[in-house]
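Supplied in structure tokens, the structure appears directly below.
Note that one protein chain of the assembly has been removed; the remaining protein chains are unaltered in position.
Let's look at chain A:
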Amino acid sequence: MTRIVEVRGLRKTFDGRHQQVEALRGIDLATEEGEYLVLLGPSGCGKTTLLRTIAGLEQPTEGDVLIGGNVVNELPPRARQVAMVFQSYALYPHKTVLANIVFPLKAERMDRDAREKKARWAADLLGIGRLLDRKPRELSGGERQRVALARAMVREPAVFLLDEPLSNLDAKLRASARDELKRFQQRIGTTTIYVTHDQAEAMGLGDRIAVMDAGQVRQLGRPRDVYDDPADTFVATFIGSPPMNLVRRDGMLVGFRPEHLLPAEVVGAGAVKIPFVVDRIEYLSGDRHVYGTITTLGEATRVIARLPSTVTTPLTAGETADFAVATDRLRFFDPETGDRMDAVPLEWSQP
């Protein structure tokens, strides 16, 4: 019974005033025990709806939600052994931190001493032990997030559901909170489903990432797979910053990541040489982002190259430089469906 949470053929349609909105269009997904599964996608892709359906806050229009191997479609959220951390944290504003954390235990009718002991244990684990008498409004964003986590963990749920828990934190805090979240989950080892639109969070936290778009899972895989071997052009361009370059050529799309378009002298053998008309250069955190046009690979296309600081080849805007992409770094897609195709040898590769 390694599949803690599983959804089968999940569909969800919302009845709008004038039209129906299909939020989920047939999702099949299963978590592995103890894994950190990230649902990643642009806003409106259905990732939050999927999470809420698993929590029982939404009823699926079609399909099943299984938790611990049992279909829980008919169960209310409280009977599903899930704990959820909301984007807003949804702390009870009139209760102290301690009362917030013990609330789920009170609902379980655990006796007073036991629940306070457990709440203190959770609070100490998250480093908020000294805040127990405060009200949520007296806490900082990071502290509120930890209270929400403590409230979620005291129930010892089968699964944690986290809905963009870092998006209310400022950028500086977000990085450290991300690290903390990951260590926290590794320590307690509970299966976690995490919703985010931020690819850095997804890549950093996820054991696996489900990339979603328009109510469907486009790709499910380890961060590495999703990045290096995107299943379609959506994943290829949604993940990676800057996104993958796509060049149309002879009934296919040739894709390569900006960091693989490099000056020919540093690429070596087994590469496609590409003359690159440099247009503009940006310096970002030590890397050079080079904007320009390539014409020989396929149709003339504006692309981006990302040169690490170790590549010191001099480049000047307005000039043409010799660039290359290693052949094993090229990815091929069907231009109609956007789906991945098998690799094709580019025999004319010399310009």
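Simple rule for what comes next: a contact is a pair of C-beta atoms (placed from the backbone, for glycine too) under 8 Å apart; a residue touches a chain by one contact, two chains touch by 3 or more; residues count from 1.
We take it that contacts and distances are computed from a predicted model.
So one subunit is absent here. Using its UniProt record, which name fits best from "Peptide/nickel transport system substrate-binding protein", "3-oxoacyl-[acyl-carrier-protein] synthase 2", "Biotin-dependent carboxyltransferase family protein" or "Sugar ABC transporter permease"?
"Sugar ABC transporter permease"
Of the residues listed, A:L57, A:L125, A:A214 or A:M252, which one is in contact with the missing chain?
A:L57
Touch as defined at the start, partner being the missing chain; which of A:K135, A:K182 or A:H289 qualifies?
Only one listed residue reaches the unshown chain, and that is A:K135.
So one chain is hidden, and I want to know which residue out of A:I4, A:I67 or A:M84 touches that hidden chain in the complete assembly.
Of all options in A:I4, A:I67 or A:M84, contact with the hidden chain holds for A:M84.
Please identify which residue in A:K47, A:R155 or A:H260 touches the non-displayed chain.
Result: among the candidates, A:R155 touches the missing chain.
Please pick, from A:P76, A:G286 or A:P345, the residue that touches the omitted chain in the full complex.
Among A:P76, A:G286 or A:P345, only A:P76 touches the chain that is not shown.
Could I get the residues of chain A that touch the absent chain, sorted low to high?
Touching the chain left out of view, chain A contributes residues 55-57, 76-78, 82-84, 86-88, 90-94, 103-104, 106-108, 135, 137, 151, 155, 161.
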